[in-house]
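Got a structure for you, questions after.
Only one protein chain is missing; all other protein chains are in place.
Moving on, here comes chain A:
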Amino acid sequence: MNFVRNSVIPVGTVLIGILALWYVFTVILNAPFERDQAARANTTISTSELIANTMRQERPVLPAPHQVAAEIRKTVFDISPTSKRSLVYHGWVTLSSTLLGFGLGTLLGILLAIAIVHSRTLDKSLMPWIITSQTVPILAIAPMIIVVLNAVNITGLLPKAMISTYLSFFPVAVGMVKGLRSPEIMYLDLMRTYNASKAQVFWKLRWPASMPYLFTSMKIAVAISLVGAIVGELPTGAVAGIGARLLAGSYYGQTVQIWAALIVAALMAAVLVSLIGLIATFVNRRMGARA
């Protein structure tokens, strides 16, 4: 019952609001085309007909929610996942490079944070570069990475994953530097009284203390990994993946296809972020967090 009151009702209310607004804009944005058609055919069109027509155009400016839903149902459930027209196929292509890039990015971020926390020199020299790396627009650097790696014969999954890595290591590195430095002086002094080694201080104090920071930054990292993977699919000539679907859709004016791909990408991101959240809850419980 609590679940209904705390989650279903508020989330449902917002969802209904968004859908209502979406339908309103569908009518407003698609109506000029219908009026043009009627004017060209020298016929008049009643308002109810106009509204009905705006929601069943082939290439609408803004497709209605039910058109997008139908497209998703067709491309996810009706078409075999092995087909190039299946969103499951494209989704999997994007997901695999997202996960590879996210895994590598998280690992890189953690390693950088460990190095930075343990070395003053690296703290001073590395941190500015890490921050600078994120000021370069990813849209500019993504084609470079793809082209350069292609030149050295690295193709396929890895170049796309590299773009995800490039984006996702950053929040993990910054979050983990903060997390590994989070133990209070007293906790560190305690380890000193035991004459603990640096490795012991790390594994028994810094690492467990940084867990909440790790999961928070991993949530951000997994979401931008997906963005990275999609962006990485654009300059590869739109072969496969959600990014390819978006690009192909915009070439041929297939707005319904674009929106279907967008919604699926958003759902994938939501699922990935919630999965990290679930793992975080499980780990926090194991580490004695208040229920």
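Some points to look at:
In this text, a contact is a pair of C-beta atoms (placed from the backbone, for glycine too) under 8 Å apart; a residue touches a chain by one contact, two chains touch by 3 or more; residues count from 1.
By definition in this document, contacts and distances are computed from a predicted model.
Only one chain is not pictured, and the protein name UniProt records for it, out of "Heme exporter protein B", "NitT/TauT family transport system ATP-binding protein", "Inner membrane protein YgaZ" or "Aminotransferase", is "NitT/TauT family transport system ATP-binding protein".
Considering the whole complex, the residue from A:196, A:234 or A:248 that touches the absent chain is A:196. Those residues of chain A that touch the chain absent from the view are 184, 186-187, 189-196, 200, 204-205, 208-209, 211, 287-288, 290.
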